[in-house]
Structures are given as structure tokens and as C-alpha cells.
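A protein chain is absent from this complex, but the other protein chains hold their places.
Note that the chains take the letters A, B and C in the order they are written out, and that residue 1 is the start of every chain.
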Amino acid sequence: MAELRVEGLVHVYDGGVRALDGVDLAIAAGERVALIGQNGSGKTTLVRHLNGLLRPTQGRVTVDGADASSLTVAQLASRVGLVFQDPDRQIFAGTVRAEVEFGPRNLGRSGSALRAAVSEALEAAGLAGDEGTNPYDLGQSRRKLLALASVLAMRTPVLVLDEPTTGQDARGTERVRAIVEAVAGEGRTVVAISHDMRFVAETFDRVVVMRAGRLILDGTPNSVFAADVWDALRSTYLEPPLAAVLGDRLGVGSTPTDASLIERLRAG
Amino acid sequence: MAEGDRLTGSPTEVRGVPDFVGRPGPSAYHRLNPLTKATSATVTAIAAVAIGGLVGPIVLVTLAVIGPALAAGVLGRLVRTALLLALPIAISAFLVNLFFFPGAEQVLLRIGPITATAEGLGFALEILVRILAISGAVTLFYLTTRPADLTVDLERRGVSPRVAFVANASVQTVPAMVERAGQITAAQRARGLDTEGSVWRRVRGVVPIVGPVILGAIAEVEERTMALEARGFTRPGRRTLLWAPPDSSAQALFRWALLLGLVALIAARIAGWPS
Amino acid sequence: MAVLTISLAGVGYRYAGATGPALLDVDLELAEGEVLGLVGASEAGKTTLCLVVSGLAPRTVGGQIRGRITLDGEDVDAWPMHRLSQRIGTGFQNPATQLSQVTSSVFEEVAFGPMNLALPRDEVVARTWTALESLRIDDLADRDPQRLSGGQQQLVALAGLLAMRPGHLVLDEPTAQLDPAGTRLVGDAIERLAADGASILVAEQKTDLLAAICSRVAVIDAGRVALVGPAADVLADPRLADFGVTEPSPVRLGRAAESAGIADARLTEALARG
Partner (left out) sequence: MVVRWIAALAAFIIVILIGMVTIGNFGTGVDPENFFDTEGADSFALIGAIALVFAFVVYAAVEYAQTGGLASIASQFDTRTIVLMPIAVAINIILGATVANALKLPIYLDSIGTILVGALAGPVAGALTGFLSNTLWTYVVPPPFQNGPAAAFGIVAVVIGVLAGLAGRAGWLRPRPNRPIGELAVGGLIAVAIVVGLGVYAYTRFYVETFEFVNPDNTDPIFTILGWLIGLIFAAFVLGFLWLLFVRRDLTVAYVTVVGVVTGLIAALISAPISANVFGGVTGGGTDFLVAAFRQAGADLQTATFQQGLLSDPVDKLVTFFVVYLVLAAMARRTKARFPQGERLLEDAGPADADDGEWRRATA
């Protein structure tokens, strides 16, 4: 049964902007879904409905079968963890460890379970050695990993990331990828908004493309980055990864990742 | 290319200052010099306090606030905004003075231990009219003057560009910070902070929300400082201004007349005139 | 002989109250009309190097410096920031913090720098239109700077620097916080400036962008210049990954094909064409 289901979702902001124009989407437990599309296509508006921060103008959102409108944001926060793009919009604690403990404490967790979850999250974000540091003494990229760790520690069944790799270097992006793999490995669902096509193609098994508040493509990286839909991608300002372009040019079919291109060339 | 012109070629055709910079206001009153409007607002407010009583402030308001507002075509908005501004104070002032005026004998109404007295009512009305006069004068200025116009006018008159910078930047920072507080509240609620629960839970939410508002803004100070200094902000002395609001000797005379009138009024009041 | 414009000799820098130096023995030259790319892992020292070249470190940021920095052969140590900012323009990663927050139109925002220099009004206006036209954003002149996209705001900030008529530009990760449309907008603008002969020092994580615009690239690792040379050579250097830098996509793909033993002429030809 789908973990997250969105039916006929419409959202009109009070200024009259129709950010979502009838979205239907079902995400099963353990799936890894990337949400891509130009800024203003409705990606952030959609994910904010998953944890109740935004309520539908029309349509329905269900989490674990329960209608989200019947749950408060605090209740939904135990099911859907959302990591915001700008870490400076949430950091307030004096130390790295206190910042990561904030989420789990709000969910009522304490004692050894809390300590274990926090240490594990810090380890995954590469901040294990910085527990006592003042978050604002960390650089911008590590503060972003701290924000990720602070939601990771809540161990929510669904984890939503808003542009996790923006402003990260190679090692930071690798760490984010490893976290997505680990979380999905435990059977938890991961949804991520991203503009990094290589990160999307290599890390997610399903890609949903949005434009002007609607879904225009939904499928595996192979299908979404295949040559026949490139004009749809470009209509929402997206460029296919280089590997896909070369795969098409060399006539070896849809090759969204380096590995898939190499494998097709070796077989060909 | 000549040294210093490396990055930008010569302009195609000479274009002057665009018209939207320093666009004049819709009415004659709008187009008055900002300092004139600021002086009249301040003098009206202080005079309302100094005159006291009931009739004085009402006459003052009609002359110095209602009249100009009509001329400037902002009377409707003025009344609404001024009332919104004055309402919280006016209600408290009226109730407090009506019921708690000490040493009053003429009891109008008695509700249990609390008594409404005639003297209390008189004083309450006085305070009410005074508060309306002050908020009317201030709102008239607010509705007819862009803040940047006043600061550029003061800068032309010699006020330090740094003080003008702080005033202008504050006007843009308040709405930006309110928006930031909204985003922060969303981020903390996404981490399970319950802002809909009991009062105690909401009080617990103050630090996780107020903290990032302040610390997030302070974290940006460093980069803003560098960006400003990279654009010559540390150069001492006056800077060039693209435009300055028109002023006239008549308005200058009017401003001084207002100030002198105010001083005379206060001196008279202190000397005990007319009571 | 290329005119040596900015040159750093044995330059080091340490932040006030910091345990160790953030930059050590940097020797670097940015010649006339050259675009030097700067790559390296986060907190390797890219930003610090940008601040040192632009003079903001130590003037604005405090801390202590050593070694010698010269501009067209002249030692700039004694120059105040407002004089240096007319020769070196500095751009930053976050578009929003580069707006002055005291203007209500893009035109006034771009004019902010020249106004601070107390130049004659006509020259301020001329420089502002020229800067807006050179980045093709003169149609945004009347817009409110706060109500623009990230990419547009970054272009307005860049125009604000150009209006100061600097000889050099130092850009610290200009596209780091932009979406693909914004990255393309700003990337194209930098490419046009480079083509017009501007000398630019640009730090970036997106090596594909650097491959398109840089003549030389330097790799920063733990506060030192670990590698510097022609862009094509440095960006194809196998040690890039050790320095925490993602290689440009064509280089990465070419190397993956090589290690898989695929010698496909069409692939190498396609990679060359990019």
C-alpha cells in the first residue's frame, strides 16, 4: 500500500498564484524518488504538503493511509522529516549536538535511544568530531550537513530533502549520496528535490519531472533521460546528463549514468 | 582598452537618470519637500499634547491633518490607518481614565467596586482626542512620503550617508525579517516543534524561533560588510546623489515658522497661560 | 610580454583568533585579460584566497597577512579598501547579501558603488547604463532588486561591480546557490566578459563551467596552491579527486571508458566536441 499518496492536489497561494494544478502521485515505502524541474514548477510546494506545512486547496494527501488534513504538523513530523535548503533558517542551538537533539526531543525521545540516534546521524554527516562546536563556526557546506543530520536523527519513515547537494563539494555530495543509500537500505522512503542531474541519475531509482504545477514525466532515470523526451526536459529548463547525450549520439540507447554508458559500450 | 575601461565598452547612446528614480507623488501635498511634511507632522503631534483640552486638538487636526489629507486624496486611507494605529491605545486610555480617575466625585456609573466618574470621562476624552491627533499627523506623513525621499533629502542637507543608510536599510529589513521568521517557524515545525499546543508549549517555541531569526541575520553581517566595502562604502565624506526632492525658500520659511510657533506655544503653556 | 597585473609572492593569511593560518606561501599571478579558475574542497582556502587577492582580508575581515601583493607592479599594502575596490571588483556566493537593501530599483542598486565614490552625477549614470547593457539586464532597470530570481540578482550584483570600472574581477563561487537556469544566465555573462578581455579570478565547484571559460586553473588544498597550469591539463589531472574536486563530465567519462578498456574512436571524438 502506498506510503505517500497525492490525489488531484491543487494549491493556490493567497496571492492568486496556482502553484499546483492537479497532481497525482503515489510513492511506496522504500522508494527513492527525485523531484526535478525549474524553480517555480511547484516542487517545494508539493513536498510541503507531505508534512502538513501546506494544506491542499483541492485534492487529498495521505501518509500511511491516514488523511494528512486530520493530523497536525507536529504529528506528521514523526512520519515525514523535511530538510530545508537553507541551514541558517533553523540553527539556534549553541552546539552541534544540541542542534541535532532538538528534533528527536520534540518527538518525545530521550535516554540511550536519543543518544544513539544523534550519534549515528552525526557520524553519517561527518560531524562526529564536532559535537561541541558552535554551528556558526562551521563553514556553510558543513552547516548544511548539520541540518540534514538534525532531521536524520528523527528516524522518520519518510525523509524529504530540499536540494541537499547545492553548495556541496565532491566529498559533501558523496556523503549525501551515502546517506540516501543507507536510509533507503533500511526500507525508509527518500524524496529529494535536486538540480544536480548526475546526483539524480546515479542515486534515485525513480525521477518525477514537474513543470508549471503539473507532473510531465514519471519513471526510471532510463526512461526520463531517454532522447525522445529531451524536449520535455528542456521545456522545464533541464539538461540531460552528458552520459545520456553521448549514449544517444553513439546510438547505444538511454544511458543516464556513466556506468550505464560504459556498460552499453562494452556490450556493443 | 584604456586602463579601467577593460570590462565595459563605451555606452551606445547617452541615457540619463530614468524617470522612475525620484518619481514625483500624485498630488501637490505629496510633492512637498519631505522635511516640510515631517516637520509639520512632528509639530502637530507635540502641539496636540501642549494645547491639551478638547477643542484645541480637534481644530488642530482639522487644519493640519484632515485638510491636507483631503487635498492629497488620501483621507479614506488616512482615517482607516490612523484608527488602526490609535485603536489599541485609545481603548486602554479611555477605559483606564474613565474608571480609575482618582479623587473624582461625580459618579456616573457604578459596577461593583469600579466607578465611572464625570471627571474621568472628561480626561479620558481629552487623552483620546490627543492620541487621535498624534496618530493622524504621523499617518499623514506615512501615507504621503516615501522613506527614501526623506533620507535622501536629509543626506543632501549634510546628514551622514551612514545614518541615511541605516534608516533606509531598516525599512527594507523589517519585512524581510518577518518573512524570514515565517520560514524559520516552518522549518522548526517540520522538526516537530508544536506551535498549536498549549500556551506553555508555545512559550517553549520562542527560543527555537527567535534564536535563528537573530543568529541567521547576524551570520549574514560578515558577507554584507564585505559586499559593501567592495563597492567603496568606506570612502569618507559625502557621496553623489542621483536626485534630491525639490525644496523652496517658502517651504523653509514655513518650517521655521512652525518650529518657532511650537516653542512659543510650549513656553506659554509652561508659564501657565491660559488657565 | 603579458603585463603582470596581480601577483602574490609568498602570501600567507591567518584569521584573528584562529589556531593556524588559512593560507600558506601562495605564489600566483593573474595576468592581463586572463581567466584563472580556482578549485578545491570546501574550506580548503578558496574563499580566503579570493578575499586576500581582493584586499578584503585583512582590511575588512581583520586577521594578519604576510608576503607581498602587487598590482601592476605597485605594492597595495597601504591602499585603503575604497581605492582598491576601484581596481578589483569582488563578487560573492549569496546573491541576496550583495544587495545594498537601500534601493528600490535595479538602476539605483547598480549606481550604488559609483555614488559612494562621489563621482560626477553624469559619470555615475553613464557607468550604470554601461554596466547594465554589458550584462544585457538594462530591461530590469526599474525592477525591485528584492523581487528578482537568484540568477538575476547575481547579475545585478555583477553589474554593480562593473560600474566601479575595476581592472579585475574576483568571483567567489558565483553560481553555487543558483538553479540550472540561473547558472546558465551567470555562466554565459562571465563567458562574455572573459571573451571581452576581462581578467577574472573565479572560484567554482562546477568544473564544467570553468572548463568553458578559464585559460588557467589552480587547485587549492589545505591553504596551499597544490597545482596550477593550463585549464585543460589541470582539469584532466588524475589527482583532482584526491583534492576533493569533481572532474568535468567529459574528463570523468573519458577516464571511465579508458579504465573499462573501451577505445572507441567515436566516443573520444564526441568527448572532444563536448
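Simple rule for what comes next: contacts are C-beta pairs under 8 Å (C-beta built on N, C-alpha and C of every residue); 3 or more make two chains touch, one makes a residue touch a chain.
Values in this document were obtained by computation on a predicted structure and should not be read as measured data.
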What are the shown chains that the left-out chain touches? A, B, C
Going by the contact rule already stated, which one of B:A38, B:A118 or B:A244 would touch the omitted chain in the full complex? B:A38
Give the residue, chosen from B:L60, B:V138, B:V152 or B:L242, that touches the chain omitted from the document. B:V138
Sort through B:V17, B:A47, B:V61 or B:A93 and give me the one touching the missing partner chain. B:A93
If you put the missing chain back, which residues of chain C would it touch? 12, 14-18, 58-67, 77-81, 101
Spell out, residue by residue, where the missing chain touches chain A. 92-94, 134, 136-137
Can you list where chain B touches the absent chain? 38, 41, 49-50, 52, 81, 84-86, 88-89, 92-93, 95-97, 99-103, 113-114, 123, 126-127, 130-131, 134-135, 138, 141-142, 147, 160, 162-163, 165-167, 169-174, 176-178, 181, 210-211, 213-215, 217-219, 221-222, 224-225, 228-229, 233-234, 236, 269-270
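Rule of thumb we're sticking to: only the chains that are shown with their structure count from here on.
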What's the distance between the Cα centroids of chain A and chain B, rounded to whole Å? 44
Provide the C-alpha centroid distance between chain B and chain C, rounded to the nearest whole angstrom. 42
Chain centre separation (chain A, chain C; CA means) in Å: 30
Chain C: positions in contact with at least two other chains: 93
In chain A, the residues touching two or more other chains are none
Footprint of chain B on chain A - complex, ascending: 48, 51, 53, 72-74, 77-78, 81-82, 84, 86, 88-93, 102-103, 106-107, 136, 150-151, 154
Flag every residue of chain B that touches chain C in the complex, lowest number first. 1, 3-12, 14-18, 20-21, 146, 148, 161, 164-165, 168-169, 172-173, 176, 220, 222-235, 237-242
Where on chain C is chain A touching in the complex? 40-43, 93, 149-150, 173, 176-177, 179-182, 205, 241, 244-246, 249-250, 252-253, 256-257, 260-262, 264, 266-267, 270-271
